[in-house]
Each structure stands twice: as C-alpha cells, then as structure tokens.
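For this view, one protein chain was removed and the others were kept in their places.
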Amino acid sequence: MSKGRLRGDGFVAAIFLAPSLIGFSMLYLLPFLIGLYESFTDGTPGGSIVGLENYIELLRSGSFRKAAQNTLLFTGIGVPILIALSLTLAVLLNRVLYFRGWIRTSIMLPLVVPVVSVVTVWQILFDWNGSLNAWFDRVGRARVDWMQSYWSMSIIAVMYVWKNIGYNMILFLAGLQSIPRDYYETASLEGAGRLYRFRHITLVYLSPTMFFVLLISVINSFKVFRETYLLAGDYPYDRLYMLQHYMNNMFFSLNVQKLTAAATLMFGCILLLVSGLLRVERQFREFTD
Amino acid sequence: MAHQTRLSRLLLSLALGAFAAAMLFPIAFTVLNSFMTEEEIGRNYDLLGKMAEAPAGGQAAFVNLKLLPDWLTIRQYAQVLILSPKFLRMFWNSIALVLPIVAGQTLIGSLAAYAFAKLRFWGRDQLFLVYVMTMLMPFQVTLVPNYLIMDRLGLMDHELAIILPGIFGAFGVFMMRQFMSHIPYALMEAAKMDGAGHGIIFARILLPLAKPGLAALAVLLFVDYWNMVEQPLIFLQDAAKQPLSLFLAQINQSARGVGFAASALYMAPMVLLFLYAESYFVEGIQQSGIKG
Amino acid sequence: MEERMTSSRRKKLRLLTGLFLALLVGCTLAGNTLRNLALPRVYLASAGSGTILHPYEGTATVMPKESKEIVNPAGWKVARILVKAGDPVTQGQPLIVYDDSETREQLLDMQTELKKSTLSMSLLQSNYREAAISGDEQKKENARVAIETAKLDLSTQQRHIQQLEKDLAENRQSVAPFDGVVTRLNAAVGFASSGSPELVLTDSAKGFAIECQIPGDVANLLEIGEDLDQISLIGRDSRQLTGAIVDIKESLPEQVNSSSGGNTGELPSVLPHSVVRIEIKDTKLQGGERVKIAISKESENSMITVPNEAIHYDERSAYVFTLDTDSGPLGNAYRAVETPVTIADKNSFVAGISEGLFPQQEVILHSAKDFLMDGMRVRR
C-alpha cells in the first residue's frame, strides 16, 4: 500500500544511485561483461568468436562436472544443516538462560575471526598426524587421512558451520522475537502440541527471515573456498574439488575463457536460484498477507 | 514459559555453554598457544603435515594438542611487534586500505540503498538482483578485465587499485537496502509533509535510524576486507604496500609460534571492534533480516 | 534482547582497544629503537690516513768498543790498589802497586854476592900478580883463567842485578797505558793473581757500541750509517746519546716459520728480527751502562690506516667490516659489510690499507657479538 506513493522517483533515484552505479558498473559490471564476451572467444591474441565452444568443452570436462556437483552437494547439504543448527540454537537461546549474553557472544565471535588465523587449529585437528587421529589411535582404530577422504567435505562443513552459525542465529533470534507471544498462547489454549506450535507458528512466521538466511548462507557457502584452499591446496581430494578450485586453477593455467564460461554458468544457476527464491518469497508473502 | 523449571534451565544453559566453549576453542587455542615457547610448539606440532617415518616400535607419532603452555613467553610477540618491522608496516597498510573502503562503501552503499529501498523506479528489482549476483561472483572472473581497467587508469601498484573496487562493492548496498526497507514509510511521509526533500530525509531521518545497520555493515566489511588476499597479491606489486593479510602466508612453518602470535594480533582488531559494537551489530543484522 | 552493554564494559573495551592501539603505535614509533637494542652493538673507528709508524723501544747494554786487560806482569802480590772500578785514569797513572819486597831482598843478596865476587876477584888478581912475579908460568896461567872465570861470573851477576833493578822499577806498579776507565777490578791486596787480568781498562777514546734485536718491519727501514738520537741512559744520569748504525744483520727466522702456520701472506709482521749494531760516541761512557733506545720510523707513503683489531683474515684475504647505512623513515639501519682490503704495511697497532677503504670510512673495531657476518644488522 505504501509503494504506490513513491512511484516514479526516477530522477531522485538516479542521483542517489549515481556514485554507486558508476563505480559498480565500471569495476564489476563492465569487467564481467568483458569476461562474458571472452567466454565466447577462443582466447588467442586475435580473439575470434567461437560461440558456445567453450561452454561445450566445459560441460564435457569431468572435473568441471565434478566441481559443480560438489559445490551443489556442499550447498545442498551444508546450507540446510547450517540453517537447522542455527535455528535450533536460536530457539534454545530465545529462552531465559544463564549467561545468555556470553553464550551468544561466543557463538557469534567466529564470524569476525579471520580464516587464516585459525587455519592451524583445523590442521592440528584433522592432519594425518593430527589430534583426531591421535584419539582414533588411542581407541584402537586405524587413522584416517581426513582431508584426503570422503570425510573431507564434512570437515569443511564443520568449518562452514563454525563460522556462520552465529550470523544465522541472530537473524533467527530476531525473527523469533518478532513473533507475537499471544499467537503461542492462543495456540496452547487451543490445545496445540509443541511440535504443532513450532511448525505452524514459528516456522511460518520465520519464513521471511528464512529466505534471507538462505541467501546469506548460500553466499557464505561460496566463501568456504578460502579455508579449503589453505588446508588442501589447489588439487584437493576430489570430494572437495569445488567450482572455485576449478576457476582458480583455470586462472593459473591462463584459461580465461573456461574460467569465465564456468563463472557465467555458475552465475546463471545462482540467478535462477535467487530469482526463484525471490519469486517464492513474494508468493509466500502474498499468501500470508 | 512458566513450565520451564530451574533445573532444566540450568542444564540447557550448561549444554549451550559447552557448545559456546567449543565455538570459542579455535580462538582460545590460537591465543593461548601464542604464549607458548617456540621450543614447546616445535615439540607439540612439528609432525604437522609431515609424513614422518613410522617409529620402529610401531607406536605412531601424533601432534600433541595442547591448550595451556607449560611456560609463558611473549617472545613471539616481541618478534612480531619489535624485532621485525614487517608486521607493523603491513598492519598500517591494512588499516590504510580497509578504513577508506569501509567508510566509502557504507556511505555510497547507503546512498544507493536508499534508492533501492525507498524509491521506486523502473528496473529497480532487476538492478538490485544484479548487485546481489556480483557478490557471488568469484574474484577471478573479473580479475583480468579489472587488471586492464586499473592499468588504463594508471592505478597499478597503487592502493587505489584495491580501495576503489572495495568502495563500490555490492554488499553495502545489499545490506543497507535490507535494513532501510524496515524503516517505516510513515516517518518519511511526516518529513515530506514538513517539506523536506529526499536529501534531508536521507541525512536526517534514514541515516540516524540506520545506525545499527551501518555499524553491522562496518564490522562485516572490516572483517571482509581485512582478510582479502588475492587482490593485493595481484594489484600491489610493491612488497612494502602489502597488507597484513599476506603476512601469515610469509611465515615459515618452522616459526609456528610467531604464526600464532601474528594470528592473535591479526584477529584482535576485529574481535575488539565486534565486542565493542556488538549490540549495534546484532541489532543491525537482525533488522536487515526481518522482512516487515 | 537485554542490554548487556553496560557502560563499565564499554569502558573496559575502550581501554583495551586503546591499549592495543597504543601498543601498536608505540611499537611502530619505537620499533627501530627497540629493534636496535637487540642487535649486536659494534664499536667503530674511522679509518685514518697517514704514514705508519714503526716504533721500536728497547734496552741494551753499552759495550766499549776497545778495552785492555791489565795483567799482573810479574805475578807479585798486590800491595796497594790505587784505583777503584769506574775510575777514569789518565795515561801513565799508576793503578796497582805490587809487593816487591822479595825481589828487593833478592837484589840485595845479589849485590852482596857481587861484592863478594868483587872481593874474590881482587884476591885472584893478587894471586896472579904473585904468580907472575914468581914466574911460575903454570901458576900464572891458572890464575889468569880463574880471573877470567870470575869476571864472567861477575858480569852475569851484574846483569842479574840490573835485571832485578829494572824489574823492580817496572813492575812494582801497573800504570794506565792510555786514558781510560777502570771497568773491572779483580785484584785484591795480598794476593797474586794467576793469569787473569788484574783489572780491565776501557779506552774511552775509541767509543762504545750497543747491539739490539729490532723487529723486521722497523729494521727494514733502517740504513747503515744512519744516525740515531733517541738513545738515553738509564739511571740517574739520563743523558741523551747519539749513535750511528754500523751493521744490520738478519737473525735466523727459525721461530717465524713455526708460528706462521696460517699463511698470512706478505704481512710484514712475520719478518725476522734483525740484530742492529749502533756505535755511540760519548766520552763519558764507561761501558756496561744500560741504555734505552727508541726508534720510530715512518713508512714512506701515506696511506689509510685502521687498527689491527679491525682486520680479519680468511684463507684468501684480509677484510674489514664497514658499516652500510639504510636510511629509513624512522631512523637509520646499519649493516656490517665485509670489505676486502689489501694490507700494504702494518705495525703492531695499525695496518696500512692500500686498497678497499677510503679515509674517514668507519670500520667496525669489534662487536658485542662474538662474530659478525656479512650483511648482519648491527647497532652502533
């Protein structure tokens, strides 16, 4: 109802947007478009257009498919786990607790801790000679080269959760606090069970937050590359090989065409995902309204 | 929640406290180990990343995870802060890179966010989507074109080659738009009635109200740019201009203790900033997340 | 959300942040100074320029150039000694009086004998006259022979007496044969020296000489015939003397070979010592005095000099550490730089450098650390 009143602020918007838009288009948009163009060329000095050849080659590349698959897997598993965990934490923290403030601060602190600062800790835990294997050895089990096995992605997931759980948790906390108390009271008066209340009140009213959390979590799941790279190098165990590895390696072998083609494909997928999300969200909002 | 007994509250608190402690573990570990003597660190962690010959007795050798040092030393700190001028030089380099970026992006981001959140124009949502998308783009994609542009602008090997892309990053726009869209239109309407233009509305009403958002953004940006590695690696040839984020990569494996000390010092500004701005930060993030 | 951000917590955090920043700022500003404290301190000397002094100081004993030993000529006992050791004497001055009593008695005996012989002579002559008168040819002949024989005896006796008289005159005292100084006196009253000189007399007119061992580097710069004036007597009478070099003899370099295991090349310090003989003209000297000799020679060319302490050697060459200065924004940083040098000359304190340094260049004398390496950061 309020949107209509501000319709047609094009000129003012242009003034407010101008500084950002100029810089943004020059430093992000334009380079991306150049890159996009290059993904259709053959990369020789002349740079003749080869159409979709790079894309076809890309899709044919087993490693790219593996990278895409791993990325999808990681996002597909890591993000829900993260969201589930942070929601649980938020629900628990939403109660009256001892040291609630301290607990919240501690959980949020990893958010600001640089990856490189704590990478040694992860190493000490998961190395071949690391602590985890030391514990394994003590209970008489063979040691596992964690970073070189199917477990590697779980380890990265642990790091991902460690770093991002605080952020999501406070988002959920805010969402929880915005749900009016009397909804719950009414429901309990009507004899609704705990699970019912959670599913039909909490989840429903959290859904706007959920979309945002989802988006942020996906964005952050792409940032996990830094940790992976620091721990496992440019050719990790294939379970860990993600799109960023692929792009990074393409850069180092100077294959800009494939790099941009891969980025474009990834971009397209994310675009689909995000716009899909936004659409669902809009529909959902219309539905709840 | 009247039925919650005191006991269950205590148990839950303890459980969550344990979880929080686990979350804090890597940080505490780094900080505590930074006071360990180099000799002890060598003893504990020397096997890291090494495929050592299996000892004859069949007893496998492992690193020894140790939280509390036997013997406290600040030698590593002295090494980092006093004996080597590199750390501090890079620290100030980082400050000189990050502060302008944070200031610039919050300002420019808020301006653009105002347009996205409170103004209506053609293609608004699509344009915003483009902004959001660039946040997901890996840096390698724009690297080569960016290199060309920086070269054209004559900014190679100049701090601005890092600062400019930082200032125009999309995250500030995104975050501030999220935040501003929760500010009720009613406040703006009231100001409009009094004859205020958009500039005044932005500066007098939106910005003060968006303070928590700005604080949260500033902290997040600070963290983000404090940690950037690739951009300075490529755009700053001059070793003397490199920021602190590259320092840890230059520490020898044999000097892990120095690495711990440098790590602790490296995260200290951000932890302090976070603790100081925590309430704003929390509020800012929360408001950006709630759709209202 | 409860408000936990109490003002006291804020204050604490602010304090902590302030302290952290203060630490970093402090370390940045004071970094160089603090860093410097950890560096090995070095002590510098600037390279001088000039000639290299080759000083020599030593003591020697004055030796008379000529001396005479006076022996007891007759082997008589010494009766009286007229001089003391060290007494200057003039030519003809009696030195020792000998006991001639025995000889004198002998002479008296002789003279008595002579008188007796003279008396018997007159008896024989009267015998002869009697025989001649008697005309006993035989008797006359016998008497004549007896007279002849007695005559011969008489002359022998007379010669003996003369000899003794001469001995007495000559040997009853010894006399200085020339102007000189009594340097040694062996004689003792009442004893007759057997063979060894009774006293030694030096000839002050002929002059004196000293001999000393002078290090090769100094000796090399000396010439025969050169005058030296830094000679002084030790003792109450510290007169300055002058002398001239008469001989330079290289002594055998035995100990040099063994000590120069490290092949220090052409370094002058290993030159063998030389024995230098110096003549001194001074009439008042007696010989046997101790003198102090100081020689100080300068190298011919002026060159750059550094203290020996600053010079290091490796297998191939000599080098010094000079100081390299990096001027930074917050002060200067110094580095020790190994600078090879060519040593042209050297004495026991300084070395003269012909190549590698310039005058006034600062070289590191020694450092608080045991060793320095090329490129090592140091503090001055």
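Each chain gets a letter, A, B and C, in the order it is written, and its residues are counted from 1.
Criterion: a contact is a pair of C-beta atoms (placed from the backbone, for glycine too) under 8 Å apart; a residue touches a chain by one contact, two chains touch by 3 or more.
Just so we're on the same page, contacts and distances are computed from a predicted model.
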Query raised in the report: From the names "phosphoenolpyruvate--glycerone phosphotransferase", "Carbohydrate ABC transporter substrate-binding protein", "Sarcosine oxidase subunit beta" or "NADH-quinone oxidoreductase subunit K", which one matches the UniProt record for the unseen chain?
Result: "Carbohydrate ABC transporter substrate-binding protein"
Requested in this report: With the full complex in mind, choose from A:25, A:94, A:207 or A:255 the residue touching the hidden chain.
Outcome: A:255
Query raised in the report: In the complete assembly, which of B:99, B:155, B:200 or B:268 touches the absent chain?
Result: B:99
Query raised in the report: From the list B:153, B:190 or B:249, which touches the chain that is not on show?
Result: B:249
Query - Residues of chain A in contact with the chain not shown - result: 43-45, 61-64, 66, 128, 145, 148, 235-238, 241, 246, 249-256
Query raised in the report: For chain B, which residues reach the chain that was dropped from this view?
Result: 51-54, 83-86, 89, 92-93, 95-96, 99, 143-145, 147-148, 151, 159, 230, 233-234, 237-241, 246, 249-253, 255
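We adopt the following convention: only the chains that are shown with their structure count from here on.
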Report summary line: Max Cα-centre separation from chain A goes to chain C
**Report entry** Middle chain, criterion being Cα centroid separation
**Finding:** B
Requested in this report: Could you put a whole-Å number on the gap between the CA centroids of chain B and chain C?
Outcome: 86
Report summary line: Whole-angstrom distance, CA centroid of chain A to CA centroid of chain B, is 16
Report summary line: Listed in rising order, chain C residues that touch 2 or more other chains are 1, 4
Query - Junction residues of chain B - those touching two or more other chains - result: 275, 278, 282
Requested in this report: Could you please specify the touching residues of chain C with respect to chain B in the complex?
Outcome: 1, 3-5, 10, 13-14, 16-17, 20, 23-24, 27-28, 31-32, 34-35, 38
**Report entry** Residues of chain B that touch chain C when the two form their complex
**Finding:** 81-83, 85, 88, 91-92, 268-269, 272, 275-276, 278-279, 282-283
Query raised in the report: What residues of chain A sit close enough to touch chain B in their complex?
Result: 2-3, 5-10, 12-17, 19-21, 23-24, 26-32, 34-35, 38, 89, 92-93, 95-100, 102-118, 120-125, 127-131, 133-134, 137, 143, 162, 165-167, 170-171, 173-175, 178, 208-209, 211-213, 215, 218-219, 222, 225-226, 243-244, 247-248, 250-251, 256, 259-260, 263, 266-267, 270-271, 274-275, 278, 285
